[in-house]
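Note that one protein chain of the assembly has been removed; the remaining protein chains are unaltered in position.
So that you can tell them apart, the chains are marked A, B and C in the order they are listed, and the count of residues begins at 1 in each.
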Amino acid sequence: MSTQPLRQASIELSPPFHDVDSMRVVWHGNYLRYFELARCELLKGFGYDYLDMEASGYFWPIVDTRLKFVRSARYGQTIRVCASLVEWENRMKINYLITDAASGEKLTEGYTIQVAVHKDTGVMEFVSPPILGQKLGLSA
Amino acid sequence: MSTQPLRQASIELSPPFHDVDSMRVVWHGNYLRYFELARCELLKGFGYDYLDMEASGYFWPIVDTRLKFVRSARYGQTIRVCASLVEWENRMKINYLITDAASGEKLTEGYTIQVAVHKDTGVMEFVSPPILGQKLGLSA
Amino acid sequence: MSTQPLRQASIELSPPFHDVDSMRVVWHGNYLRYFELARCELLKGFGYDYLDMEASGYFWPIVDTRLKFVRSARYGQTIRVCASLVEWENRMKINYLITDAASGEKLTEGYTIQVAVHKDTGVMEFVSPPILGQKLGLSA
Partner (left out) sequence: MSTQPLRQASIELSPPFHDVDSMRVVWHGNYLRYFELARCELLKGFGYDYLDMEASGYFWPIVDTRLKFVRSARYGQTIRVCASLVEWENRMKINYLITDAASGEKLTEGYTIQVAVHKDTGVMEFVSPPILGQKLGLSA
């Protein structure tokens, strides 16, 4: 499984005041929101965002996620969130890198892993359904 | 329309760290979360919480809300949130009072107004459906 | 007191997936986040955002807010949030209007009222401190 990203998307955002905690930095749990914003941008890029997933008969819940915090983001800062699809055949693994938009300095990195679950039966798929490969233009 | 509450419920909570902003007080928008916790306790008390509403064929979206902030709540404090049902015939109006649990000092007050919307048609009801009066034991 | 806005700012956003509730609409409390995003844009426009406020020796907590919900926003929709400063002499009152970006249809409206509080003493000011008028270019 290559770590060369199959697809990539980036967004820029400025952390809102309500995301900053009393230590004057973004509360750590809010980075999962920023990951989601970049992930949705990535998924939209190949036509398989939340609404498309559901229309295809699958939910793709997150089953595993990790976040490593290198430097804190603060109010007034502009940050860049880059999401990279690195696995797709059995599950979707997306890597994230958050950097300061101005300096490029690394702030946070992490990943999410999602698996397909049948919308109607709730059964988890251990191989990604064909629709994902089709959307990516990677089906056999 | 009397302001004598038809039903009342109270909860106590201690604001979590992630609800506190960089001014070291609970971020104002989080009080709508606390209102909701008390509202659900109130609604459960007469068997008409979110899941019951939906089972009865209606959503009850909030169409109007107001919050007045008198004193700020802080991390480490215990607060009491009291929800009082004051209108029910055409809409549900619930008043809220948040006080410091120890001193009784008033921190925040407000209200929410909800109306019944048909789950399937999306049509808004201008009179509360009979199920609400039945649940309250107040139907004619 | 005129309702002619002294200053105005607008932002566009697409509600993130994590802001949508199980009724498939944006949870009502999240609109206070959208108000804040537009308010900060408005305040930045005349150099008096959160960090400037604090540097000037004042906090400006929200003491009163109201939201009226006309139509629900959904995932995938683009919304426009317009914030208008309508009072400044004794307190800051900002009106908000949220519309569907494509159709212009009204979704939500509301206001926030903020008052100056001395950062060090915690004393509330009943007249806005001179810095606000200076920033607005409206001082006598």
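The rule is short, and it goes like this: a contact is a pair of C-beta atoms (placed from the backbone, for glycine too) under 8 Å apart; a residue touches a chain by one contact, two chains touch by 3 or more.
Bear in mind the structure is a predicted one, so any value in this text is a computation, not a measurement.
Asker: Just name the one of B:40, B:97 or B:131 that touches the chain not displayed here.
Answerer: B:40
Asker: Decide which residue listed in C:24, C:71 or C:106 touches the omitted chain of the complex.
Answerer: Of all options in C:24, C:71 or C:106, contact with the hidden chain holds for C:24.
Asker: Looking beyond the chains shown, say which of A:6, A:67 or A:101 touches the absent one.
Answerer: For the chain that is not drawn, the touching residue is A:67.
Asker: Against the chain that's been left off, what residues of subunit A make contact? List them.
Answerer: 22-23, 25, 28-29, 32-33, 36, 50, 59, 61-70, 72
Asker: Contact with the hidden chain only, please: which subunit C residues?
Answerer: On the subunit C side, contact with the omitted chain comes from 17-18, 20-22, 24, 27, 29, 75.
Asker: Applying the definition given at the start, please give the residues of subunit B touching the unseen chain.
Answerer: Residues 16-18, 33, 36-37, 40, 49-51, 75-76 of subunit B touch the chain that is not shown.
In the analysis below, only the chains that are shown with their structure count from here on.
Asker: Computing the C-alpha centre of each chain, which chain sits at the greatest distance from subunit A?
Answerer: Result for max centroid distance from subunit A is chain B.
Asker: Quick check on this structure: which chain has its C-alpha centroid closest to the centroid of all protein C-alpha atoms?
Answerer: Measuring from the global C-alpha mean, the nearest chain centre belongs to C.
Asker: Have a look and report which chain pair racks up the highest count of C-beta pairs in contact.
Answerer: Going pair by pair, the biggest contact count turns up for B-C.
Asker: Using CA atom averages as chain centres, what separation in Å is found between subunit A and subunit B?
Answerer: Centre-to-centre distance between subunit A and subunit B: 34 Å.
Asker: Using mean C-alpha positions as chain centres, tell me how far subunit B is from subunit C in Å, no decimals.
Answerer: 23
Asker: For subunit C, what residues touch not just one other chain but two or more?
Answerer: Residue numbers touching two or more other chains: 33, 36, 50.
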